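Take a look at the following structure, please.
A single protein chain has been omitted; all remaining protein chains appear in their positions.
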């Protein structure tokens, strides 16, 4: 069992804002992250797939195909976008990194088998800044 | 003459948009950077001061004071902000990195002498992403 | 269950030295790390908390509060300090990274619940250099 | 139980090529990685050992000895080499990173006990580029 | 005058070898870099253009166009290639980084004006490893 990881990146705007709360409570809980005019980040996304290497290619998964899959299914929907306004799968959800990694898992997990017979999704890691990151392992 | 540099960072939203143009022309010239709902970045800012080291301290400039100056004069006005909407010194200007480095120079250049008798501002470097950056040397 | 991580840093001096041994044996075992006049490092500390995201905030833990907690409980006691001489919780212990991560765990583990009802401490990772690091998971 | 990691690096050439296939099929499956004139990388190798710290040294394993072991057993056989042509333990195998991490595990796992009575090999992580890496945990 | 930089990367194999010398002299001068079976690197290439920002776009040069230009004129001819065997503009030259930066300058310098009326090429920086790099400023 070998674990294979691929890093992609995207730039996006967002704000942390709970619409069930007043503007004041949002400012109190989320601080400058609640700025109604938005702020943004360069996000780094690491996708890890685990499995037995294919004896014919030596690959758990073809990293070019994994990169293409991530870009098509995830990056194109997030890059240069507003996470609160522009992203279909984030509608009605808090635009936190914790929400994002779970949603990205839901998108990618069933797709991995379309490009690899040996690999299954193991982890999603998302860096919001070089000092803050979140991970999800599907449970 | 020794050159001393300090790196600070901020997160912000912006869009590249010339209000004298149609929405279509903005999209054509700036591509996804013109997204009207904004996108954003983690910016890294490097400020370089040059001068003779003070014989009593061994410092061209006290880097703690330089850090405090940059944070108060620049970072607090940019961090978790929208560069097009929230920043006084960017009003009426294109929110590009080229504009930002020149404006940051104008703010910091006269302030350096308030914290150092030996140093003068030499350069402003601004990373928009790890792969794109701009520099300004004051002329 | 989502894993959330925050990176902080500190600079410190230390030496690797077992007082039960002769100076010669210390030099033999620890090499230049036993230099009696000390050496030092820029340490990077990554703290990982795991839990269910709070449905109201989308957070496992508020990373600003986690940062404040780490700085107050750990960084202030280590930054610009001598790990052998200045740090109360390292008294009588070998000043190795292995010791440090276990002691930092003991300090932070009971504190996490004071700032998060959903998160528990999962891991402490400490980089002594970009090429040497240690991790502790509480058992 | 503490986990201790050491990073080493090497530069090497390779190609992804299955000799049981035609040149056309290799090009189709491996794309530019099948270039018969080779390409290459700066590889980063991270070796993780886990165990109880030795009460006399505070070490799970002496990182200087671990570095020397990795360099002698692994790096010297890979650095400035052609992974397909020059490396004894890669003969007859696909020169993928998945193959490399498993072979490096086989080499290092029995050697760890020669330099540490407390540590056992936990993981091998190999970066082919800053964006592609593989890991192996021995099973 | 603002300086704008873009980083791209490529992977390639090469050897340092002077065909006018014996195999022994090549091994003596170039050491393991002369390995006749090649070795390789992940190269990082930084291209810097200087000029006045265009008042309509705020750009010295459109970084998307610069990236496209570098990829088409330089990266496609170097990536996953053998610098000694596969690259037309390196034929008959020593495959050192010093040679590469000068040749890349010659290719890009006349092309910059095709995508920017304000910018001129200022510098080419090439990282062979994170610890070794070369720069050329056109003279």
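Labels A, B, C, D and E are assigned to the chains in the order they are written; within every chain, residues are numbered from 1.
Going forward, contacts are C-beta pairs under 8 Å (C-beta built on N, C-alpha and C of every residue); 3 or more make two chains touch, one makes a residue touch a chain.
Keep in mind that this is a model prediction, so the values were computed, not measured.
Asks: Thinking of the complex as a whole, which visible chains are touched by the chain that is not shown?
Replies: B, C, E
Asks: Can you list where chain C touches the absent chain?
Replies: 9, 11-14, 32-33, 35, 37-42, 79-82, 85-86, 129-130
Asks: On chain B, where is the contact patch with the chain that was removed from view?
Replies: Within chain B, the residues that touch the unshown chain are 1-8, 53, 56-60, 63-64.
Asks: May I ask you to list the residues on chain E that touch the chain which is not drawn?
Replies: Interface residues of chain E facing the absent chain: 16, 18, 20, 29-31, 93-99, 101-102, 130-137, 139.
In this section, only the chains that are shown with their structure count from here on.
Asks: What chains touch chain C and also chain D?
Replies: Both-contact set = A.
Asks: If you look at chain C, which of its residues touch at least two other chains?
Replies: none
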